[in-house]
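Missing here: one protein chain of the complex. Every other protein chain is in place.
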Amino acid sequence: MDWLDWLLLAARVVVVFFVLLLSVILLVWVERKVVADMQTRKGPMRAGPRGVLVSLADGIKLFFKEGITPALADRPVYLIAPIVSMLPAFLAFAVIPFGTGVTLFGRRVPFQIADLNVGILWVLAMSSMMVYGIVLAGWSSGSNYPLLGSIRSSAQMISYEVGMALALVSVLMYSGHLRMTQIVAAQDRVWNVVPQLPAFVIYLIAGLAETNRPPFDLPEAETELVAGYHTEYSGIKFAMFYLAEYLNTVTVAAIATTLFLGGWRGPHPEHLAWLWPILWFVVKVLAIIYAYIWIRATLPRFRYDRLMAFGWKVLIPFGLVWVLATGAVIVLPDVYGRRPVVIGAAAVLAVVLLLSLLWSALARRRETVEAPS
Amino acid sequence: MAADWIVFWVCAPISIGSAIAMLLQRNAVHAALFLIVNLFTVAVLYLVLGAPFLFAVQIIVYAGAIMVLFLFVIMLLGVDREERLVERLRGQRTAAILLGLGVVGEVVFAIRAGVGFSTRAPAGFGAANGGGNPQALGRLLFRAYFLPFEVTSILLMVAAVAAMVLARRRERPVASAERRAQEPIEPSEPSEPSEPREEEPVG
Amino acid sequence: MLGQFLSHPPVELGPIGPELVLAGAGVLVLLGGALVRRRQPRALLLASLAGLTGAAVVSVSLWRWRGHATVLGGMVQADRFAVVARLILLGVAALALVLGHHYFERLGEERPEFYPLVLFTTLGMTLITAAADLILVFLALEILSLSLYVLTALSRRLAAVEGSMKYFLLGAFSSAFFLYGVAMAYGATGSTHLSTIARSLAGQTGNQALALAAVALLVIGFGFKVAAVPFHMWTPDVYQGAPTAVTAYMSAATKVAAFAAFLRVLMTSFQPLTWDWTPIVWGLAVATMIVGSVLAIAQTDIKRMLAYSSIAHAGFVLVGVSAATQEGIQSALFYLLAYAATILGAFGVVMLASGRGEEHTSLGSYAGLCRRSPLLAGLMSLFLLSMAGIPPTAGFIAKVNVFRAAVDAGHWGVALVGVLASVVAAFFYIRVMVLMYMQEPLEDVEPDPSIVPRLAVAVPALLTLLFGVFPGLVLGLLERASVLRW
Partner (left out) sequence: MIRLPLVLFFSAVLFSAGVYGVLARRNAVLVLMSIELMLNAVNVNLIAFSQALHDLTGQAFALFVIAVAAAEVGIGLAIVILIYRNRETINIDEVNLLKW
């Protein structure tokens, strides 16, 4: 690598950083508008045309607001928590290929910051880091509501991370690669969403929980916990949490796009061949985000025990069965050939497993109906 | 000066510094945070030492799961108040320092005594890492080491069952109310003081 | 695609058959305890016993194993040493299950987890006796330790929980040392296979200094598990705090398993360094025998006294280990067999004689036991005599064998210290007998009248007598089992 490579890398980092920030500003506006539309309201209208500058105005307001540190706060941790909550979202984006790349100065510039050979694990690692910001914020505030929110969130995020990891595992088993570019390359004929639909659904649900979006926004549950983990935060530090939350949403959507929706793939004309993939990528990410907003506008918040029960008793067993099924589909033909007996037996087994899952879920439903606590 | 050399000399001092800071920290949460820093720097060292897969695993498992569990327990128990660093048993700290120095000394001796390390395999690490580090590690795990792999699964199952058995509060009959009324609320256990915190919901 | 991963080397599952049976039984019993609505502890007990029996049958069939010496990528050794050690462990587990079933039943507590945990612990123990790779040794060690920490805390008594914490913290501490030792061995020789390490050290291609560091660290790790002296601090508390049935199990089985692995690692991997590690083992043996015997005298609680006595016994086994010969292995194996039977029986009697749970474990409550229950007093005396090493019992033969092995290997001093320590130890064993037979009962403790646990205690008593009178019954088998190759 010479200086030009380093320069290009730095340029990509800076561009991605600012595009992400910009996207968050737009996203907040989009969310408010969409939710308003679904509730037949108009939403923000004042700042800019159709209120598009509303979040910018919010940001400026927060920036100039007085930052208050509670007397009981643990100062250093209180200060680093917002930063810690922002970092993983940015870092996770580093491995996502958002386009094919372009040739500049006679060298190939991929539209991706770093193509790690453990890309999918990097994503997992960063999503497991997301919990720290919230946990530390809640603890360091020296107050009860934040602490409760953070304890809830650490349990919630760890639990749903298992489900998310299972979804990722089945994808990586199916595509046989850990590297993001290769996973995208392996989707040249069929997007992973088709053969891996259950994993996609698991990932989307777990992603909601990981980003603490409604209906999984227990850590901040404003009706019960004031504002949860960021109750004691104000000004720019609060803005950072806000930013982190939306950044996480964008990142989760981008990962889902890359792993399941074929990444930047899509039909496009030869003209401006480098631009179309980026557009496809953005469109797909927006579609997922739209679905998230829709869910937010539709579903009420989960009760905490239901949330944990769903994560552990439905999502994780289902994910495990799916990993098993994926493995069987990949491996059995190699071992036993494509004999109808084997396929039949496997199908019967799969049906039995699914039925037993269903049965146990129903049985539990009956129990809770019988004995309300 | 190679890049990995620089990375090592940046990470190793931070790592040792944070380990020592963890030991001297009175507040349990701060100590946990320093341990997280330590684990991160060590993960980066794994990357430099040719183990990218372990780098990711280290962050996912240690920093992402184990340390969160630690923080969770520290917060849940509310044991994060300051700990007295005054030693109760006299000389224990001295003994600890001596033992620690002993370990370092032993290793230094071993290293100095065995200067010429036997690097038997002339083939480079690239050959061992054929097809990428995760792939090579996977082949190793599922061929030569598949018995330990399965044994690990038993270990994890035992651990899961065990943790559940230990941390579960004494079970109440979940069934209908009349059965609950007939049974004594606590299984009688004369040798133990009653637990006042029994009524809290399990988190 | 993943299919390429499947072209693995031929799989010979025979030599881990006992472990497979145990794992299957463990999972079944676990599911049975968790899912079956009307939990039947007796059904769980019978299922577990069936699993143990199956594992024992498979182990016996391995006596005439004709396949490769090591299987599954060199991970598991299929030799007779492992067969014998496994059989001892399985027998101990079966008796302990019967005792434990009775213990929790009498306490009125439902502990369906007890059975699968004992099965998994036994799995770890049997696996460690056959493990031919340090990675597997480490994993099996962790399985057995982790389950034992939980078994210790199973009764939820305060003393049990505190014992469990002490056990856990020190056990995890020691396994870190063990692990450091394994890392050193790997660095010194480039392998974790026991035989490859030995070949590398014998051929002088390995790094001797690192290997020595490895031996030292491994000895620390094993020393904790077998409760050898500078590393014995956890033993009294854990043995006293744990439910007595669990104490019986772990005092007997842990020592057998840990010593089996210890013997295998030292006598195969580090055989080329024999001259370097025997002094360490001597030192441990001497310290362990003396400290164990002397501290036992000061105890006023029967469980603590037996704990110190088990520490002293670890010292006697170490005497056999330090001989570093085939005779040494044989004598150590016989000692372990005799010790397992004796300590299991002794703790069984303690369980039956001390009321519900651990109500009466002070030595004082043993005064006049022969009035209240002549049978229990008689059994206890037999076990105490065996521990003291007095003739018609297995303990006598075991001690004689161990000392002879040491003397034959030229270690006079260790044998002499051993004899002296036995004399000291005999004092407190006989003191308990005097209490039982010659004093009036102080407290009115009704010993447990149940038949089944008494039978479970009578079996080791019979074995103690049998091996004491006709040691030839097993010595021949043990001789053929005490060949460790690399």
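Letters A, B and C name the chains as they come in the text, with residue numbers starting at 1 for each one.
What we mean here is this: contacts are C-beta pairs under 8 Å (C-beta built on N, C-alpha and C of every residue); 3 or more make two chains touch, one makes a residue touch a chain.
No experiment lies behind these values; they were computed from the predicted model shown.
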| item | value |
| --- | --- |
| Among shown chains, those touching the left-out chain | B, C |
| Residue touching the undisplayed chain, where the options are C:Val58, C:Leu146, C:Ala211 or C:Leu352 | C:Leu146 |
| Sole contact to the chain not displayed, among C:Leu28, C:Ala69, C:Leu107 or C:Ala159 | C:Ala159 |
| Subunit C, residues in touch with the chain not shown (by the definition above) | 135, 138-139, 142, 146, 149-150, 153, 156, 158-159, 161-166, 168-169, 172-173, 175-176, 179-180, 182-184, 186-187, 190-192, 233, 236-237, 240-241 |
| Residues belonging to subunit B that touch the chain removed from view | 2, 4-5, 8, 12, 15-16, 19-20, 22-23, 28, 31-32, 35, 38-39, 42, 45-46, 48-51, 53-54, 57-58, 61-62, 65-66, 69-70, 73-74, 76-77, 79, 83-84, 87-89, 92-93, 95-97, 99-104, 106-108, 111, 117, 119-121, 123-125, 127-129, 133, 136-137, 140-141, 145, 148, 152, 155-156, 158-160, 162-163, 166-167, 169, 192-193, 195, 197 |
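Simple rule for what comes next: only the chains that are shown with their structure count from here on.
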| item | value |
| --- | --- |
| Maximum centroid distance from subunit A, chain identifier (CA atoms) | C |
| By mean Cα position, the chain sitting nearest the middle | B |
| Leading chain pair when contacts are tallied as C-beta pairs | B-C |
| Centre-to-centre distance between subunit B and subunit A (centres being mean Cα positions), rounded to whole Å | 27 |
| Residues of subunit C engaged with two or more neighbouring chains | none |
| Residues of subunit B engaged with two or more neighbouring chains | none |
| Complex interface listing, subunit C residues touching subunit B | 5, 8-9, 16, 23, 27, 30, 72-76, 108-109, 113, 116-117, 120, 123, 127, 133, 135-136, 139-140, 142-143, 146-147, 149-150, 153-154, 156-158, 184, 187-188, 190, 205-210, 212-213, 216, 357-359 |
| Complex interface listing, subunit B residues touching subunit A | 27, 29-30, 33, 36, 52-53, 55-57, 59-60, 63-65, 68-69, 71-72, 75-76, 80, 132-134, 174-176, 201, 203 |
| Subunit B contact footprint on subunit A (complex, rising order) | 74, 77, 116-118, 121-122, 124-125, 128-129, 131-132, 135-136, 138-139, 147, 150-152, 154-155, 157-158, 161, 165, 178, 305, 370-371 |
